[in-house]
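Sharing a structure, written as structure tokens. Questions coming.
A single protein chain has been omitted from the complex, and every remaining protein chain is retained in its original position.
And then subunit A:
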Amino acid sequence: MRAARVLLRPVGFAGFGLLTLVLLAAAFAPVLWGGRAAAVDTGNLLAGPSAEHWIGTDNLGRDLFARVLVAARLSIVLAVAATAISLVLGILLGAAPMLLGRRLGRLVTSAVNVLVAFPGLLLVLFFAVVFGVGARGAALAVGVAGAPAFARLCHTLMAAVSERDYVAAARIAGVSRIRVLLRHVLPNVAEPLIVNATMAAGGVLLTFAGLSFLGLGVQAPSYDWGKLMQDGLNGIYVHPLAALGPGIAVVLAGLAFNLTGEAFAAAFGLGDQPGRAHSMEEPREPVAATPAVPRTVLSVEGLRVTIPGPAGPIRAVRGVTFAVSEGEAVGVVGESGSGKSLTALAVAGLIEPPVRVEAGHLVVAGEDLMAAGAHRRLGTSLAIVFQDPMTSFNPAHRVGPQLAEVSRFHQRMGRKAALARAVDRLRAVRIREPERRARQYPFEFSGGMRQRAMIGMGLMGDPRLIVADEPTTALDVTVQRQVLELLAEVRRDTGAALLLISHDVSVVTDVCDRVLVMYAGLVVEELPSKDLRTLARHPYTRALVAAVPDMDTDLSRPLAVIPGLPADPVHVPAGCAFAPRCPLADDHCRAVAPALVAGVACHKSTEVPV
């Protein structure tokens, strides 16, 4: 499948086509045209192009076209040999820190770093002098000179892989360093290495041509493309094709290697464009626009989020309807893949094509996000807190100006006034010494403090809704509590509503008035959070609550588990998505999807013992 992906691209097709031609020439040209290339014709010295000699003859009357074809073998063999030398030396040097231990490895790495700083050509010339003139010397010189670049690459790639836990696990299991290198590290860095080696081969080819052209490479009577160019240069004004012919061969072979490398890179995903090869097979179903529920800060009807995927569209959210009243706190719980985070992102207007958002309406603070241009007006009435406090700030800017930007953009405040408000807001989220902190960079903040600053950023405007997507998942319990308290306090002070997304049932019951439970892109149950542990009617909700140990869990019994795997969002079953894992499911459940009626989407909700 991967090979097909390489070949089907224009770049891959051209690259492989050219490379095949070049390799065929290298393999068979000396056999087929070796005699013709060596045949001396004294009556036809330095002749121009003719029907018999397409690009003319050389100073002994030998046919240059045949010589260019025959020279392919030596040129390619030398280029591949030199690349192989670079690659092997590079891998050895790059693996040194793994094989030799920390201190010796560091020495090797520093040496490589110094060598990388030298211009490549200088190294080639230096080594060419060291190893002596001739094909072998040139191959060694080019190979050794290319090694530092590969060593650097290998070192970086291997360092990333050897941080992985499976390498640590192999070491703990007593696997020797060499075996770890061969079994775990090399296979996992092979793809980028192959891509780079293929591309480097093209460059090496050119370097060789250059060396031979300078007279440092291949010596007569052997000849490669560089040597042919050198020979043809004397008559370049009389017979330009004599020099250009081998030149064109170098260009074509170089292109063949580079395009093949590009095609590999694209196929291995190094330069892949997401979504291009993926299709949205389903036609867009028209959604009838519906009016928003009155007196709500958030009203959503029939929200669907669809992501294009290689195996068909992923229906991550499949029709979610809910509303949040002014000042209300609503929690959304569910496991990964339930669509809870995408629901939050859609509410925040943060989903971009190719991911598709459809809804009857999606009204946030009076703005229908399904209408054009609504996002801009949301800037001050919506606040967002994300899970990872490290990535929600731009690491290159100070915290204060990042907060101030909100007011400068949305409220057209001046720089000074905006910064003053930023400091005031940082104080409001209980960050000590806000003036000093505003001048600091995000990395100088702890995780909890960054989350506070993020909430502060939401408070730069006058938020009527705060969307918090797993705001405390990356934090310790003690810090989590502070952030949750801050959210509660902000709600009390500003009267803002809260939409809290979490996988943690206990966090949601602590903070929210009402809970939506999501499974496979649908809301399966909606109930007051105080009833979540005791009065849940949907079997999934009950299983979810029972699966989480708390400080009162019965230690003598095994924890409740939900058998089976979560529904695959590409192939959602026709009936109830939870039916395959549900102990109560019958044929009706598997055939007909239950609607959300009176707060629960389950055919069996009346049978569940409460």
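Here is the rule we use: a contact is a pair of C-beta atoms (placed from the backbone, for glycine too) under 8 Å apart; a residue touches a chain by one contact, two chains touch by 3 or more; residues count from 1.
We adopt the following convention: contacts and distances are computed from a predicted model.
*Asks:* What does the UniProt entry say the missing chain is called, choosing from "Dipeptide/oligopeptide/nickel ABC transporter ATP-binding protein", "ABC-2 type transport system permease protein", "NADH:flavin oxidoreductase" or "ATP-dependent Lhr-like helicase"?
*Replies:* Checked against "Dipeptide/oligopeptide/nickel ABC transporter ATP-binding protein", "ABC-2 type transport system permease protein", "NADH:flavin oxidoreductase" or "ATP-dependent Lhr-like helicase": the hidden chain maps to "Dipeptide/oligopeptide/nickel ABC transporter ATP-binding protein".
*Asks:* Among A:I194, A:V251, A:A560 or A:L584, which residue is in touch with the absent chain?
*Replies:* A:A560
*Asks:* Of the residues A:I172, A:A220, A:A396 or A:V597, I need the one that contacts the missing chain.
*Replies:* Of the listed residues, the one touching the omitted chain is A:I172.
*Asks:* Which is it among A:R106, A:R136, A:R164 or A:R415 that touches the chain not included here?
*Replies:* A:R164
*Asks:* Of A:D424, A:E489, A:D513 or A:D531, which one is in contact with the hidden chain?
*Replies:* Selected residue, touching the omitted chain: A:E489.
*Asks:* Considering the whole complex, which of A:A51, A:M551 or A:A598 touches the chain not shown?
*Replies:* Touching the chain that is not displayed is residue A:M551.
*Asks:* Considering the entire assembly, which residues of subunit A contact the chain that has been omitted?
*Replies:* 164-166, 168-175, 183-184, 187-188, 335-336, 430, 476-481, 484-485, 488-489, 492, 503-507, 509-511, 543-544, 547-551, 553, 555, 558-562, 565-566
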